[in-house]
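Let me begin by handing over the structure; questions about it come next.
A single protein chain has been omitted; all remaining protein chains appear in their positions.
The block that comes next holds chain A.
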Amino acid sequence: MATASVATHDAAYDHHDHEHHDNFVTKYIFSTDHKMIAKQYLVSGIFWAVIGGFLSILFRLQLGFPDLNLEFLRPLLGGWIDEAGKLDPTFYLALVTMHGTIMVFFVLTAGLSGTFSNFLIPLQIGARDMASGFMNMLSYWMFFVSGVIMFISLFIKTGPAGGGWVVYPPLSALEQAIPGSGLGMTLWLVAMTFFIASSLLGGINYITTVINLRTKGMSFSRLPLTIWAFFLTAVIGLLSFPVLFSAALLLVFDRSFGTSFYLSDIYIGGEALPNTGGSPVLYQHLFWFLGHPEVYIVLLPALGITSEVIATNSRKPIFGYKAMIISMLGITILSFIVWAHHMFVSGMNPFLGSIFMFLTLIIAVPSAVKVFNYLTTLWRGNLIFTPAMLFSIGLVSFFISGGLTGIFLGNSAIDIQLHDTYFVVAHFHLVMGSASFFGMLAGVYHWFPKMFGRMMDARLGYVHFWLTFVGVYMVFFPMHYIGIAGFPRRYYSWTNFEFSNMYTDLNMFVSAAAIITFASQFIFVFNFFYSMYRGRKATQNPWRSNTLEWTTPVNPGHGNWPGEIPTVYRWPYDYSKPGAAEDFIPQTVPLSATPESNLPHEQEQVKLEMEIMKEESEVLAANGSNH
């Protein structure tokens, strides 16, 4: 194994020696370099986040200010604003649907995993690039095509898909039921097909790269938690996205070829349809078999990033490295067997409900362990509040708040009342939406210097953090009250009912907070693009971090390290080790070089390490004479 990896490194190194002369197209567009693909994902993710956020502002205007004349939106929305200056209710549903689809898939799956798995896996495990650069490029361009199709669907005459982001049939199967289920839904399905293909191509690549291309010494027990998180995320995606694909495929059959997988006994638009024998609940099972793991697909990378950022900026090892890995493994496995907790009142057998309630509440345990480990990592640290650190602490807060409300919803008896109310909206926007979003922002602030060789402005970062952190709580915390009061989701207005004909003030407050929070994201957008060109030049290791990416040059070129790939001698969390002069020891520093700070069991490893190094130098010398 050792000689094999040396050989591959040499091959890559030689390859690097033939200097590439990239033109604009191969460098920025059809690039196979993992760093450029990561940036492509990031910029696409930011674009989609702005679109997705904007859609939410449109429907929050309706919910918070139902009497407001929206005539000023006519230039943008055209016929979707009626003569009275009101938003069309069908389009409202389409907005909700597209907001969900865009945020879950395009921003928090592609934007988060796509960016950081691509960027960090080779850099943190010590690889020249991904296992397959071409597949990686294909993955991005599949995502791009998917995005283009989804974007087009926003502008068609019948409107985009409008059956909620879960697109439950029969609503999503029957054009008669809602206009968005016509061409809009077709485009949604086509776009998602491309998206799934993109995810799978990316995922296979991440898994292969982590397993095969780790540098010498980088055992699984020395991987940074980021890599563990990306690795497990890719595994989840690889196992669950195909099931979404099959769900979508059967839906396509029902829509276009007259099959009855999901349709039965339907009378609509004055006629009885011929379909019998199908089950809408079957779709829900298939959908949530992806849908629930999807929550962890967006959350785990954020947790991985946070682990890294919190350890670095606490100047302390992450507490319970092994426990963190075990809990992530636990979450990964359990995430596949909890899906039906989304379906307690779908009409499925109540016995299944009991089973899934047990399994669901088990998954809360590893999540709790993670929170306690984060808190203990902060305890007696020496905390530096970089913007990345602030967003990571914010993430932990959202993870707690949103995670705890999950205990209500995972309990089927309590879920009867709360299901499909604003309590659910509050729950998943905190634990999945905002937490993952904060993880993504933390990642951008933290690795921006590595991506662009410049620093983002810290003060703008602070302002951005505080406005967003307070803003997110002001948007989603009040929704708990609204939800406990029983307000259903996806309602255009609540005034038709006596029980929900209140809280106009609270909804107005939520909408105002949403607008402010959305607006403050432009501070970030400005900071991002401005710093890319005009930010202060970064140093090689600005956060004084241990992981491998900071041993590359400030602007790493193709192949990441100009010379030999560094060897790894220790785990990535040797911060503030007693006896060490500095408060960090990079992974590339051999144990034999730090006798003053080695722990007793490490002192024993020194001998082994010396032997390996001796052997290594002999191999290198032999290789050198061969040339």
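Simple rule for what comes next: a contact is a pair of C-beta atoms (placed from the backbone, for glycine too) under 8 Å apart; a residue touches a chain by one contact, two chains touch by 3 or more; residues count from 1.
Rule of thumb we're sticking to: contacts and distances are computed from a predicted model.
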### Query
What is the protein name, per UniProt, of the chain that does not appear here: "Peptide ABC transporter permease", "Cytochrome c oxidase subunit 2", "Carbon monoxide dehydrogenase subunit G (CoxG)" or "Putative sterol carrier protein"?
"Cytochrome c oxidase subunit 2"
### Query
Taking the entire complex into account, which one of A:Tyr491, A:Phe528 or A:Trp550 touches the absent chain?
A:Tyr491
### Message
Considering the complete complex, identify which of A:Phe220, A:Phe372 or A:Phe529 is in touch with the unshown chain.
### Response
A:Phe372
### Message
Looking at the full complex, which residue from A:Arg74, A:Lys157 or A:Arg536 touches the chain that isn't shown here?
### Response
A:Arg536
### Task
Identify the residue among A:Gly52, A:Gly114, A:Gly147 or A:Gly163 that touches the chain left out of the display.
A:Gly163
## Note on the structure
Across A:Asp583, A:Glu596 or A:Glu611, the one contacting the chain not displayed is A:Asp583
### Task
Could you list which residues of chain A touch the chain missing from the display?
89-90, 93, 163-164, 168, 170-171, 174, 177-178, 263-268, 272, 276-281, 314-323, 345-347, 350, 353-354, 357-358, 361-362, 364-365, 368-369, 371-373, 375-376, 378-385, 390, 393, 396-397, 400-401, 404-405, 407-408, 411-414, 416-417, 419-421, 457-460, 462, 466, 469-470, 473, 477, 481-482, 484-486, 488-494, 496-500, 502-503, 536, 544, 573, 575-578, 583
